[in-house]
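After the structure tokens below, expect a handful of questions from me.
Note that one protein chain is taken out, while the other chains of the complex remain in position.
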Amino acid sequence: MKSISHDRWALLVSAVILLVLPLVASGYVLYIVNLLMVFVVLSLGMHVVIGEAGQFALSHTAFYGIGIYTAGLINTACHPPFFISILAGGLLSAVLGYVIGLLALRMRDIYLALATFAFGEAMQWVFLNWDKVTGGSNGMRMQPAELFGLKLTNDLQAYPFVIGVAALMLWLTVILSRSQYGSCLRAVRESEVAAMAMGINVKAMKQSAFAISAAFAGIAGGMYTLFTSFIHPESLGFQTTILVLTMVVVGGIGSVRGAVLGAIVFGLISELLRQALSVQEIIYGVILMGFMMFKPKGLFAGNQKRAATVITPAASA
Amino acid sequence: MSLNDSWLFLQQGVLSGLVTGSVYALLAIAIVTVFKTTDVPNFAQGEMFMIGGYVALTLLLIVKWPYAVVIPLTLVIVAMGGALFQRVVMERVTGSKGVGVQLVIATLGLAYGLKGLVRQTGLGDTPRSLPPLVSGDAVLIGDAVLTRLDIAIFMVALVVMALLYLMFNKTRIGKAMRAVGMNPRAAQIVGIRLSHIRMLVWALSGLISGLAALLIAPKVLITPDIAHIAILAYAAAIVGGFTSLPGAVLGGFIIGILENLVGLFISTNAIVVAPFLAILLTLIVRPQGLLGGKPQLKKV
Partner (left out) sequence: MKFYKPLLLCATFCAAVMSVAHAQQEPGLTDKTIKIGLFAPLSGNAMAYGFDVMNAAKMYYDKINKEGGIHGRKLEFVVEDDRCSANDLLAAVKKLTEQDKVFMLNGGSCSGAVVGAREYIERAQIPYVMLNASGDGALYPPSKYIYGAFSISQRAVGGSMVQFAAEHLKGKKIGYINHDDAYGGWNLEAAEFQAKKIGVDLQVQSINPNLTDVTAPMLKIRAANPDVLIITTYARPVSLLVKKAQELGWSKPIVIAVNGTADLKQLVENVGNKDAFKNVYLQEVMLDVAGGPKLKWVYDMYKAYYPELAAKPGYPQTYMPYGIPSAMAVVNALKAAGPNPTREKVLTALSQTKFDSGVMAGPIELTPTDHAAQKSAIYLKFDGESMNVVPDTYRSLWTY
């Protein structure tokens, strides 16, 4: 019961801060908040596939990119209400995610990680070279997102909508986590054999987890187009995937709270230390190694409760 | 393209590919060795390679010691660094009940830390080169051109591979490493000290990385980005078979040659994406790689 009221507190305080911010801070600060919201959604997506379903998918950023380009292109071409472009991005990512999920059926752990990593890198290459669609290494300029005539041309205007979408995705994640489906995913994570024995369709679980996580990433991409006018593929590679992975792992694998907090902390570090890249990298390195050494489960160890404890032999000498 | 040109390209592609491939092979061996013994894919392999280059550079240009001293010193430093990392960081992670993903992330932390360190020193701001030990004179082999340096790289790499083979198969230490890789608990029972072996394996990985860096640095120019070479090493390891050392060697040569042939016959653009496609293809069609034996089932 105690943790529930902690969550309520946190939500209330955040709501108040977010409400007051536009009145006191510059557009640049709002830009940072918008960016953090995108990271939160990316983190939640990765939480679903790694935290809940235990599938090591390192292709996250590819779907993020697909979401950005899809939404951006649709916005520029037809100017529909923005949620249509965002949904389109999410849908396309979900479909591709489902297909990539096929890989998960045949591979485990490190092999899945390597395969999805290769896929992610190959996608970045596509983004960099498919000039006709993505503008290639020129980057792509996007027209502002619209909502029934209202054009979102700066961070302030996009702000409420970005937060709205992020809140929605958070809500969806919590529902998913608490649902039967969430339990099934966690069962698959713990032991595929046992899950199958219980009658869970492991294949469907894995592929749907992939699809859902990809959809989240795609939607995060759509959110990004609400407040930016330009995208360059150099930020759509493995570095970003690792950043999101860090957010989830340090926040706490298996924990929604962890994913959100990890996103905010690392998103802030990433932007505030933008000018001092070497310091940023050293700090990352120290945080990652430090956490893995002392608190490997992350800040909020998630639903890791097991019925029985594992008996370990004498510790390695 | 004329037939003559094609034949020339083929020769050059294969020969140059063998040279760069031998370096990929070395790094792939380092990756596979660590993986086989500790079950951890080292995501900092590229950065260890990069550090090897920068340590040599610092010793040579700033401390100004002669090459004869710099070479063994670099190898020792990187090897010790590797062993230290295993002892201090990785052991702690396992001690805190961290498993697979946490160990990998710890290596990621190392990668970031090393990169940040190099950036901080400002050495990486311009591409640098190590003065070559062997002349860059061209040697004609058939229609293709290699330099003396290229040939030296290839030869040294082969010798190192032979030495490693001997070590793994004929020495006690080598056999102990293999034992730990096959079954750590059984190895422990037989009296092998796991912690020592793991440190040695990481030291070996550092040694190999440093050596690879010293070999190839005069050829490619040292920048912080050369850590990317790890991707090619991973591709090599996967194509050859992630749990097979001979596989790593074979994979290295294949990837090196593939890179060049793709560049010559398809387009220079496609060179960058070729290793990723190779990884995907291998994992989908034949996940155990060429020499990996039966596809292994990891414990659920």
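Each chain gets a letter, A and B, in the order it is written, and its residues are counted from 1.
Here, a residue touches a chain if its C-beta (ideal position, glycine included) is under 8 Å from a C-beta of that chain, and two chains touch if they have at least 3 such contacts.
All values reported here derive from a predicted model rather than from experimental measurement.
Engineer: Touching the hidden chain in the complete assembly: which of B:82, B:181 or B:263 does that?
Structural biologist: B:263
Engineer: For chain A, which positions touch the chain that isn't shown here?
Structural biologist: Interface residues of chain A facing the absent chain: 8, 11-12, 15-16, 18-19, 22-23, 26-29, 31, 129, 136-139, 141-142, 144, 153-157, 159-160, 163-164, 167, 171, 228-230, 232, 234-235, 271, 274-275, 277-278.
Engineer: By the contact criterion defined above, which parts of chain B meet the unshown chain? Give residue numbers in ascending order.
Structural biologist: Per the touch rule, chain B residues meeting the hidden chain are 5, 8-9, 12-13, 16, 20, 119, 124-129, 131-132, 136, 138, 145, 147, 218, 220-221, 223-226, 228-229, 259-260, 263-264, 268-269, 271-272.
Keep in mind that, in the parts below, only the chains that are shown with their structure count from here on.
Engineer: Compute the distance, rounded to whole Å, between the mean C-alpha positions of chain A and chain B.
Structural biologist: It comes to 31 Å between the two C-alpha centres.
Engineer: Can you tell me which positions in chain A touch chain B when the two form their complex?
Structural biologist: Within the complex, chain A contacts chain B at residues 50, 56, 103, 106-111, 113-115, 117-119, 121-122, 125, 129, 191-193, 242, 245-246, 249, 253, 277-290, 292-297, 313, 315-317.
Engineer: In the complex formed with chain A, which residues of chain B make contact?
Structural biologist: So the residues of chain B touching chain A come out as 35, 41, 89, 92-106, 108-117, 119-120, 184-185, 188, 193-195, 231, 234, 238, 242, 269, 272-273, 275-277, 279-280, 283-284, 287, 297-298, 300.
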